[in-house]
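Notes for the one structure printed next.
As you look at this complex, bear in mind that one protein chain is not there, while each of the others sits in place.
Moving on to chain A:
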Amino acid sequence: MRGFIQTHPFHLVGPSPWPFFTSFSLMNLAFSIALNSHNYMNNNFFIFLNIFIILYVLTLWFKDMLAESSYLGDHTLAVKKGITQGFYLFVVSEILMFASLFWAYLHSSLNPTMELGMQWPPAGIEPISADELPLLNTIILLASGVTVTMGHHALINGNRADTLNGFMYTTMLIILFVMLQGLEYKYAPFTLTDGAYGSTFFSLTGLHGIHMMMLAMMLLVCTYRVYNYDFTNQSHLFGEVTMLYLHVLDMLWLFMYMIAYWWGS
């Protein structure tokens, strides 16, 4: 009998193939992107295949994690503390990554070189106007902040219908944001290869866009978990970190809007 009693609050994870598969598919993705960028391959097939494999493996991995938390009860208070800390470290690393890209943007724009025509936006570049589509995108993000805060309020007060509505509206707003950003890219008067301006602009807003796609997936899973009665008004760690992530990304977008669109054009 003694063997079935756990004398510590931690979750000792069992053997799992998913970290192994994730590592291999990530390595394949990196290789196919690098080889593709250097013209060793003349199609995007392996890039899309590897993105699909990563998403598939991560789906299986996170499905296991949802089972461990909701059905097996492995996520004790101590485990949740560890997950929160891990997520915070992840957010800090994200912010540092964005900081380096902001640095690159400001490095190129604050002291434009001879090759850029000593001006920012560089000579011949027609920037995207800050008061058109980007403003609408900013308003959409602000609205998503409102709906997610409404969802959080309903969640901690045990109102199931409003929690579901909040998460659903937020998911739709984030998807709308990604679609509008895609349109903006499609009709942008400059490209990724248009010198320092194109590189810094698209790496900044593109990284944010990829994070927004991930956020949309996280919100979709949150909506499903609310629908599936996985969250209680006391225990909803995934919901909390998703909301925090949304707020951090909104804040980063505000900086991006101010620096890249408002000051930069």
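Convention: a contact is a pair of C-beta atoms (placed from the backbone, for glycine too) under 8 Å apart; a residue touches a chain by one contact, two chains touch by 3 or more; residues count from 1.
Rule of thumb we're sticking to: contacts and distances are computed from a predicted model.
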Missing subunit (named according to UniProt) among the choices "AP-1 complex subunit gamma", "Respiratory supercomplex factor 1, mitochondrial", "Ribonuclease P 21 subunit" or "Proteasome subunit beta": "Respiratory supercomplex factor 1, mitochondrial"
Listed residues A:N28, A:T76, A:T149 or A:N165, member touching the removed chain: A:T149
Residue among A:V13, A:A99 or A:I139 that touches the chain left out of view: A:I139
Chain A residues touching the omitted chain (full complex): 84-85, 88, 91, 109-112, 118-120, 130-131, 135, 138-139, 142, 145-146, 148-149, 152-153, 156, 240, 243-244, 247-248, 250-251, 254-255, 258, 262-264
